[in-house]
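Taking it in order: structure first as structure tokens, then the write-up.
Only one protein chain is missing; all other protein chains are in place.
Now for chain A:
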Amino acid sequence: MTRGSRALVVLLGATALLVVVAVVSLFAGSKDTGLTDVLPVLAGGGDEYVQAVVDSRVARTALGALVGAALAASGVIVQGITRNPLGEPGLLGVTVGASAAVVTATAFFGFTGGGATVWVALPGAAVAVLAVVTLGRRSGSESVVPLVLAGAVLSAVLGAYIQAMVLARPDVFDSYRHWVVGSLAGADLQTLQAVAPAAIAGAVLALVLASSLDSLALGDELATSLGVRVPLVRGAGIAAATLLAAAATAAAGPVAFVGLAVPHVVRALVGTDHRWQLPVSFVLGAALLVAADVAGRVVARPGELMVGVVTAFVGAPFLLAAVRRGRVTT
């Protein structure tokens, strides 16, 4: 079987998996709703309370799929551009930027979380990435090391700022503590509508860049001779990764691990070609996150575990499997 047809099989399999977990997500939850309760609702009728529950689960499932897809693809791009197997969206400052913005709004402007979090976290993430890119840019340098270091510096500084604020005023940070772990509990269609444009723009940009990212992986010189405008592609790649990760983080908080683990699993399955890695990471990331969210709702009834807590537990076995097969590659 050639690489392409194998990748197509993987893509179809991942899509089937996503469909299954999405359907389960509509039925499963901290309130036990059976097939006989949910089906009438989906058909447009049924009990009013169950209807509200199912509506919220539809929004939650859709948002979970978007967050997972966006984080996974963002991780693929960041690992590709930085040629760093430990790369993840946080490397560019997305996570700390969004968190610092939320903390600042909470501490100084009486912000209490909820639906408006999106409009605080998105610009925070964008500003942080701009700062990292500006600090990491060295004229004429072909290395991505300055970019990675700038990201690490900004993460350290903003991380310390966040810690200091939270320690100084623990009373006001209750909603932040929940947000910072990553949760889909408050998911609604407004949040989905708010972040979808950024996520879709990032996804389209990523797919358009796929072939160029393959060339960029061979080094700047070879990429240039293959007709790649290197600074343009690198900049656009960072923009795509930022849009994706910022949309996800704004919607659900900084969900860890998906952006790191899914790219490795995807590479183990379909190889190093970005033209396959990106579509497969969208679907697999979405499936992982929705599955983690379902697990979080089911294991701690009648409460629930936040999805950011569960992703690591659900994702770790897959990452370990990829490692043990010796197929973890950049």
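Here, contacts are C-beta pairs under 8 Å (C-beta built on N, C-alpha and C of every residue); 3 or more make two chains touch, one makes a residue touch a chain; residues count from 1.
Heads up, the rule we're going with is that contacts and distances are computed from a predicted model.
Enquirer: Given the options "ATP-binding cassette domain-containing protein", "ABC transporter", "Diaminopimelate decarboxylase" or "2-oxoglutarate ferredoxin oxidoreductase subunit alpha", say which is the protein name UniProt records for the missing chain.
Expert: This omitted chain is identified in its UniProt record as "ABC transporter".
Enquirer: Give the residue, chosen from A:R234, A:R267 or A:R297, that touches the chain omitted from the document.
Expert: A:R267
Enquirer: I'm checking contacts with the chain that's been left out. Which of A:Q163, A:Q193 or A:S225 qualifies?
Expert: Hidden-chain contact among the options goes to A:S225.
Enquirer: For the chain left off this view, which of A:S25, A:S215, A:T249 or A:S281 is in contact with it?
Expert: Result: among the candidates, A:S215 touches the missing chain.
Enquirer: Could I get the residues of chain A that touch the absent chain, sorted low to high?
Expert: 3, 83, 85, 207-212, 214-215, 217-222, 224-229, 267, 271-273, 275, 327, 329-330
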